[in-house]
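Here the complex is missing one protein chain, while the rest keep their positions.
When the chains are written out, they are named A and B in that same order, and each has its own residue count from 1.
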Amino acid sequence: MEASSTQWKGRAVPLREDVRFSTGRGTYISDMKFPDMLHVALLRSVHAHARILRVDLSAALEMPGVVCGLTGEDAGRMTEPLRSLIPIPAEIDAYCLAYGKVTHVGEPLAAILATSRYLAEDALEKVRVEYEPLPAAVDPEAAMAPDAPLLFESMGTNIMWQDRFDYGDVDEAFGRAAHVLKKRFYIQRYSSTALETFGCTAVYDDHREQLTIWSNDQRPGQAMPIVAHSLGLTHARIRFVTPDVGGGFGNKRKAQYLIIAALLSRMSGGKPVHYMEDRRENLMALIHACNGVMDLEAALDGEGHILGMRVRDIADEGANVLNPTVHSILKLGNLTNCYRIPVVRYEVNSVMTNKCPSGANRGIGKPFMCLAMERMMDYLAGQLGMDRIEFRRKNLVPPDAMPYTGPSGALIDSGDFGGTLDKLLPLIDYEGFLRDQQAAREQGRFLGIGIAIGLEPSTSNASAYILSSGRRSASGAAEAAMVRVEHDGSILVLLGDVGSGQGHETAAAQIIADELGVPMDGVRVSPFFDSAVTPWLYATGNYSNKFAGTDVGAILGAARKVRGKLLELAAHLLQKPAENLELAEGCVRSRDRHDHGKTLAELAFVAYRDLLSLPSDMEPGLEGRFYYRPDIANVPDEKRRVRNQLFASNAAHAVTVEVDPDTGGVAILKYGVVHDCGTVLNPSIVEGLVQGATAHGIGAALYEEFDYDEQGNLKATTFVDYLKPTAVEIPDVRMDHLVTPSPYTPLGMKGVGEGGAIPAPAAIVNAVENALEPLGCAFDHLPLTPERVWEEIEKARASRRDEP
Amino acid sequence: MTDASTDRRATSVTVNGRRCEAEVDVRKTLADFLREDGGFTGVHVGCEHGVCGACSVLMDGEVVRSCILFAVQADGHEIITVEGLGSEEAPSPLQQAFVDHHALQCGFCTPGMLLAAVDLLKHCPDPTETQVREALSGNLCMCTGYTGIIRAVRAAAPQMKG
Partner (left out) sequence: MKPPPFRYHTPRSLSEALEVLRESPGEARVLAGGQSLVPLLNLRLAYPEILVDLNRVEGLSYIRDDGTRLRIGAMTRQREAEFSELLAARSPLVIEALAQLGHPAIRNRGTVGGSLAHADPVAELPCVMTALDAEFVVAGPVGERLVGANDFFLGPYETALSPGEILVEVRIPPAPPAASFVEFSRRHGDFALAEAAVVLEGGESCTGGRVVAAGPAWMPSRLETVERLVAASGVGRTDTGSQRELVEEVARTAEAAVAALETHADATAYQRRLAAVLVTRAVAQALERWSRN
């Protein structure tokens, strides 16, 4: 994509944040020092499930440096219960600390405040807790049984949401099918584990009834009302500030920790109180992606068209009482991936177990949906004896069908999936690889290639949750921004979504610079969100790849308000019609006489100081605020169809691997990605996000797993056991782009950030199965550890030996 | 501030060429000392058990993990943190290459990556891609997939010689 020479958009502009971060000058939450700051340590449950009989802080409170402490009972007295965002079968009295019982290993049940974290941790060891251990519900299918141990007896069940969505006459489609195939898939628990853990500092000034929270929570718009409700404070008395955020990926949010810090600050007489998760706490108890089980059944006609699909899904939400069903709802919006499948049944089960609460995590549910679907595509092609790429092509939604609405109402606004595949095959040298594979097989080596294509829908529509909640607690999608030409002509931008590595400061400045005709240097985008000055709403935050879908609209909307006013003011001062003026080179000037104009500084002088030179009906100031909402968001219709997310990027991944049958090791040979996120604002940002997300998908496929034993003990609680891929394990991912602009976003952009993480696991398992095709191995569990691969190879070899 | 009964030592460390002195609890990690007593917040704490590499600093010219060293062990030694490599106004060639190649996103792993790369280039001025990957494999990045980082280190290598 060529950018015109005067345009900032489209250029790989170096990121201004990169200068700050590469010199170590970022300001992350734990870098913010406050005088007399106190530190929190949390006592966490050693049981997966137990009644709390007694929590005795007395000995701990005697320890050196300790200021005060807090138990779940205290929290129960001092705060309002936290209510689930999605109604569950019974209201649970949940607080910022475990109340009455603990429901997962690592659940915080008491807090100690001390002058240092060292001393706070010393004191934790003196807290006496009496538990009555209870049997744990660990396996999600077993947890659904009537006699399963219940996390919350008042609910009478562990099933939070169970429903069946019939989009069309599915049974009719299966009735006339030439082929039917049913498969079961599993996904493990994993998480993006941002390198900076969750943290916050709170100052609760009781005299002024003012609570200030600094936190790297990535969804301040949602955290604010939870904190306000819990503490009984009006929003107007809370100020929420987000500094630089060291990675988010969805799961950096936990209102409970903000409440704990606020309460302890209040108890300590308004001292600044800092809580920072340590890595073990982060891995045990922040947020995991749901593990799950999915039965997928597809009906085909004789020519290889998919007629319909039945999906039965069980999402293991862990002890997620506050924000369940997110994974299930996003799967519902992505049931048919890039394929034209006319009818679908979705049976959804959202189940509680005694594990870490689930929640948002790069892709949220879509990696599992894509895994099952793209694995199924390979199996179906195999059953038909068709080439798996040809089979996919046959079923893709074609470009001329765009915008396309799938059976569940999900919108694919744009895309050319066949075109994406066309670019992918040469990128990975598909034909050449097939020849190499054949030669290798003759030598007894196991080379394989896997393909997966994946939709990457972005910008969540809150009304989709009406499907699981039956009530309208929020709807639509949005973000807010402010653009102000300051008194000296410099430009300040505030954006609700501060980003956590996505380069929003640079990207927003590119947009504003073009819109207001100024060099990028003249545009300052605040790296901080501050609820006292930044416009915000419930949707505000950094999630759902929403920059392209809502943030750009907010930035542009605010800039255009200012632009309109600049033109109007300049027209008045220059005595020229506004339509004869343009914004360029830091001026508003005559289109035909570039030396006839006013600089932004001159206009700002009038707008802020020389007020009597303004038109008499013009409000002083040069500030624009804009709350943008895409108008294509809808609410579920009578057939329960909804646009869960609004703009669909897509990607095709191909990976070649070699499997060592003796060690079970999987080596990635080549990796190729063709990505389409519509118009590209800054190619550096897009490439970085795709590469990073792909690495995360590779981690999920081969390394990462939160495994629990039968008692509900988590086996991976440090980075020694929870394996993130390093620079050696991640290959050089080759990339190419296709640009199909969205017809619905202001600049044609679509979301980017989650994408790579969605098809990568499917591509890798497909490749490993393809490599082991001569043996006939099948893998339904991730990650593909060497042991798991080796065991399947042994099994396949044994069954071969047993054959007559 | 801290328990009087614990063992405390006067500790003096040269950080980025400047003396940094404090009486510290012997159990205080070097990472906490550099951040809290020295104000070098470019030292990032990512795991505190010596795995992620975010807290890496140079001790007497060699990359080490400051979360699994005690501050008292650095007494009399020279430490370089990311702040000592260059500034926003005058970044080192390696830092400039990180910007040029967008070798970072959230910036949390970056200081450790840079210092691990400095250590590599000292021993291996013209590294292959494999050598860079192996040398940086003790530093986790959750954002970039490492691609930009590897490009940046290789691009900066010629300018970091000598």
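Going forward, contacts are C-beta pairs under 8 Å (C-beta built on N, C-alpha and C of every residue); 3 or more make two chains touch, one makes a residue touch a chain.
Predicted model, so just to flag it, every value in this text is computed and none were measured.
Of the chains displayed, those contacted by the omitted chain across the entire assembly are A, B. Residue-wise, the contact with the chain that is not shown comes from A:T718, picked out of A:S490, A:S526, A:T599 or A:T718. By the touch criterion stated above, the residues of chain B touching the omitted chain are 3, 5-7, 9, 25-27, 29, 48-51, 53, 56, 59, 62-65, 67-70, 72-73, 116, 119-120, 123, 133-135, 137-139.
The omitted chain makes contact with chain A at the following residues, 117-118, 121-122, 125, 278-280, 662-665, 703, 718, 720, 723, 725-726, 728-729, 785-787, 790-791.
Heads up, the rule we're going with is that only the chains that are shown with their structure count from here on.
For the pair chain A and chain B, the distance between mean C-alpha positions equals 29 Å. By the touch criterion stated above, chain B contacts chain A in their complex at residues 1-5, 25, 27-28, 35, 40-49, 51-52, 54, 81-83, 85-88, 91, 95, 98-100, 102-111, 114, 129, 132-134, 136-150.
Partner chain B is touched in their complex by these residues of chain A: 14-15, 17-28, 30-31, 64-65, 115-116, 118-119, 122, 192-197, 244-249, 278-279, 500-503, 684-685, 687-689, 691-696, 718-720, 724, 726-728, 730, 732-733, 756.
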